[in-house]
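Here you go, one structure.
With one protein chain withheld, the remaining protein chains of the complex are depicted in position.
Per-chain residue numbering starts at 1, and chain names A, B and C are given in the order in which the chains are listed.
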Amino acid sequence: MVGGGRGAFIGSVHRIAAELDGQAQIVAGAMSSHPEIARESAAAWFLERTYTSYADMASSEAADREGIDFVIIATPNDLHYPVARAFLSAGIHVVCDKPLALTLAEGEELVRLVEAGPTLFALTHNYTGYPAVRQARDMVRAGQLGEIRKVMVEYTQDWLMEPLESRGNKQAAWRTDPARAGLSGCVGDIGTHAQNLLEFVTGGQIEALCADLSCVVAGRRLDDDASILLRLRGGAKGTLICSQVACGEENRLSIRVYGSQAGLEWHQQDPSTLIYKRAGSPWERLRTGQSYLRPSAKAVTRMPAGHPEGYLEAFANIYRGFIEDVRRVGLGQAPVRDYPGVQEGLRGLRFIAQAVASSRAGSVWLNL
Amino acid sequence: MVGGGRGAFIGSVHRIAAELDGQAQIVAGAMSSHPEIARESAAAWFLERTYTSYADMASSEAADREGIDFVIIATPNDLHYPVARAFLSAGIHVVCDKPLALTLAEGEELVRLVEAGPTLFALTHNYTGYPAVRQARDMVRAGQLGEIRKVMVEYTQDWLMEPLESRGNKQAAWRTDPARAGLSGCVGDIGTHAQNLLEFVTGGQIEALCADLSCVVAGRRLDDDASILLRLRGGAKGTLICSQVACGEENRLSIRVYGSQAGLEWHQQDPSTLIYKRAGSPWERLRTGQSYLRPSAKAVTRMPAGHPEGYLEAFANIYRGFIEDVRRVGLGQAPVRDYPGVQEGLRGLRFIAQAVASSRAGSVWLNL
Amino acid sequence: MVGGGRGAFIGSVHRIAAELDGQAQIVAGAMSSHPEIARESAAAWFLERTYTSYADMASSEAADREGIDFVIIATPNDLHYPVARAFLSAGIHVVCDKPLALTLAEGEELVRLVEAGPTLFALTHNYTGYPAVRQARDMVRAGQLGEIRKVMVEYTQDWLMEPLESRGNKQAAWRTDPARAGLSGCVGDIGTHAQNLLEFVTGGQIEALCADLSCVVAGRRLDDDASILLRLRGGAKGTLICSQVACGEENRLSIRVYGSQAGLEWHQQDPSTLIYKRAGSPWERLRTGQSYLRPSAKAVTRMPAGHPEGYLEAFANIYRGFIEDVRRVGLGQAPVRDYPGVQEGLRGLRFIAQAVASSRAGSVWLNL
Partner (left out) sequence: MVGGGRGAFIGSVHRIAAELDGQAQIVAGAMSSHPEIARESAAAWFLERTYTSYADMASSEAADREGIDFVIIATPNDLHYPVARAFLSAGIHVVCDKPLALTLAEGEELVRLVEAGPTLFALTHNYTGYPAVRQARDMVRAGQLGEIRKVMVEYTQDWLMEPLESRGNKQAAWRTDPARAGLSGCVGDIGTHAQNLLEFVTGGQIEALCADLSCVVAGRRLDDDASILLRLRGGAKGTLICSQVACGEENRLSIRVYGSQAGLEWHQQDPSTLIYKRAGSPWERLRTGQSYLRPSAKAVTRMPAGHPEGYLEAFANIYRGFIEDVRRVGLGQAPVRDYPGVQEGLRGLRFIAQAVASSRAGSVWLNL
């Protein structure tokens, strides 16, 4: 693992998720640019090899026959691109946090690198790992909703409702700093999760957007709230709302899809339930673990119905698909790529760029 | 009552709401332009006097010392203006369905008439009659949310998801007919309820909007879906989403308000509950009928907590305030006007006009 | 109306419920044994005739050709029997609050009176008036649940969690006084609603019970909490839990029925929803006002789906059935009796008597 050292919440998420199914083990790390923290973090996880430079790690591990099969990048956004490039160039598969990179140009280069080479790349848009989200996607695909008419997606939080970045909070500091987070704060951090979820579930890409980004907390340099009108390929319309200043919200990610024959609704904070609304019929409450679900949902469910699975298990489902591909590629088989990759990363970067541009221009429609 | 005859759902809503507290009785009506239906409807309600023309009714009742104290207008939209004018001119107080009129010009004339004269006017934006909505308004007013930052209001239904207007449904026919419904379908019919609810609760008026209206069902002449970005006086931003083609939704009217210190959330389909989200604290579930509520909420609650009150009781609360004012005016006292009136009606018409104009111009920001 | 004067919550419930459909009007009353309160209460409701004695009222109204068609009894429990007897003897139909009487003997005499004579009798077990409850009953009747296996019914409140009866609360005083409330407090007041709901929905009578009644608040003379094991005719088992000291509960009445093919669940505080659980299928959320409901549910629904109806509307449904019967009997037709009557009242009295006896004997099984 690169990054994710002591104090970084996402580091142990990656560790647990990667190891949950007993198919991988984290053995080496460059977990912090501070040597002390890097060493301590590695020791806390009983890592076999620790590095203070990701470049060293890439070259050493690539040179070692018993070196790592893949690397996990859990750094702030500005390092995603250089670290990913280093490992891809060394021929090591990559799992990387979103967003893919800081800029479109960087993102496009990573796309080229991945599409040229034999190395695999997974981007942890982890919410698509929930079984109920897989179920929703497959119901849309199978035409159970008819023609999609309207989509509403939301991701609201409140953790940045105060100016934490000026009160010593490291997470807040880099996430509100254009140099480290990129063009956007809220849209980049959570808006892209919502955008990715929407495109994953509907299978229909966003064609155009009209955005209104806000910087609610005084002195903040990046947006912390946004409302975005959407038009989807195929004619559906929709809204994407994201906020990091929505007082009282924890991690309220939800999606609603309305079609000509049925609707769907899912809430990340009640992740095992998917509501299915057929025209003229009672709402049905589909539940993870039940036998009536589609194979794709069952394939990523570990527990019988009624034993709640959560965020970590969904995250682990991204890893599960990726690790199966690593194994396939190792055996000379073709990868299946049942997880988000560079193309999804590039779409996210375009979404960020156009949302920022639309808002700056006074909320005009821009194509994606 | 004018309109509201056999087959019109809203007619008996008005009857029950007006009479619920035992302070008024419907005694006369011009309930349909079809003499037969007018007579039958009047008989079904045991009315003492029935008319086939609203103009006759206005003049006869005005001339009768024992004539009606106020009239209820429950006709399609195109008749609101002429009927209201007739009764106001005859010196009879008016309760009128929304929208106030078909056009801004008509609305402005009604404003002049009401503001000039001694007659009272109530517009049945009935959702503001719910005790929890009164509570929400007063909490905002008292500063319990701090500065308002973001507002999300929604009103979704599915009853027009099929082209009922071409299948003999009278309600659908007039509501999708520009000549009888006005400039807009969905925004006019339910969007204005959402707009009124938002302004009622926040006390802050909508300053500008950027709208995207859709005509989802093929062949329909008025919008049946809309997504609208909002800016409020004072700096808050928000969204208003309304739809009549949202498959599976019944009458999903909800509002969320996020402030710098707390948030509020209310759902019309669970009307006795108001969720209060103070920063850093557990969500609190305020319930109608409880002693901790504010006086304005208690004043419009009839039942102890846990005995659900609903749509009719909320509707009756608009009547309760209005009838108290009728009594006050009758005693020579000043009216209190604790219910929506012509000004709210005019704002609704402006909202409709600007939403339609913004959308036609390709979603541009327009002031209200 | 007899009883229900100023300060009695249930009085105006009866008034609103009786008049809601515009088919009856309260015109006379003996609303309090205090002449002053009786007069004031009658004036507040614009009653035409007021009495200070129910006996006078019964004889006067019976003698008057334009006298009342039926009487509403909304007194404390100890007066149900004498008042009901007086009006039944005078040939006036009766609507009476539950319980039917103070003792089984009184109840049995009322059964004889009603079954002998031409007069109608309705007992306001109002919760059976909810459309979703009618739906549940008809689904069980139609065999949609298969064989009933297990039933769970609950009615919990907290309004008596403090000794209000010793703090001047009149409602609490008579409800905890054996002389006025009868053998039981909590079981009599709300437990019988739960028992009636269970028998109404399942159609299967309680065959035996094993009860544990408690007097939680020190100094109280009647039970304020009970847990009761049940056996139903046909072999199903179940539990009935009621409490008036369940801190934080408002009016939590709920029922769950589990059969060999499906289950049902209903909560009074969300009354428009009925959950239907077919084996191996997603839960379905049936909603009042929808076209897929059974005729019996539709017949008592006034609003389109999504416009919440509540306690008053359910109460009014008991009156609706009763008033239709009053009209039928007036026309010489046979009554339909689609509302609880003396037999249901008698079962309630037996339930109370056996629950108290079982608990006193140390929780032994007693037949009902």
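Criterion: a residue touches a chain if its C-beta (ideal position, glycine included) is under 8 Å from a C-beta of that chain, and two chains touch if they have at least 3 such contacts.
Keep in mind that what you see is a predicted model, and the values were worked out from it rather than measured.
Among the displayed chains, contact with the absent chain in the complete complex occurs for A, B, C. Only one of A:Gly91, A:Gly310 or A:Gly362 touches the absent chain when the whole complex is considered: A:Gly310. Only one of C:Gly3, C:Gly107, C:Gly188 or C:Gly263 touches the absent chain when the whole complex is considered: C:Gly263.
Across C:Arg6, C:Arg180 or C:Lys237, the single residue that touches the chain missing here is C:Lys237.
Looking at B:Ser166, B:Gln205, B:Ser281 or B:Gln333, the residue that reaches the missing chain in the full complex is B:Ser281.
If you put the hidden chain back, the residue from A:Trp45, A:Tyr319 or A:Phe351 that touches it is A:Trp45. For subunit C, the list of residues touching the undisplayed chain reads 145, 149-150, 152, 158, 161, 210, 212, 214, 216, 225, 227, 229, 237-239, 241, 243, 245-249, 258-263, 277-279, 283, 362-365. With the whole complex as reference, residues 9, 12-13, 15-16, 19-20, 22, 45-46, 157, 159, 249-252, 268-272, 287, 289-290, 302-313 of subunit A touch the missing chain. In the full complex, subunit B touches the omitted chain through residues 276, 280-287, 290-292.
Keep this in mind: only the chains that are shown with their structure count from here on.
The chains that touch subunit A as well as subunit B are C. For the pair subunit A and subunit B, the distance between mean C-alpha positions equals 42 Å. Distance from the subunit B centre to the subunit C centre is 35 Å, each centre being the mean of its Cα atoms. The distance from the centre of subunit A to the centre of subunit C, each centre being the mean of the chain's C-alpha atoms, comes to 55 Å.
Looking at subunit B, one finds that residues 249 touch two or more other chains.
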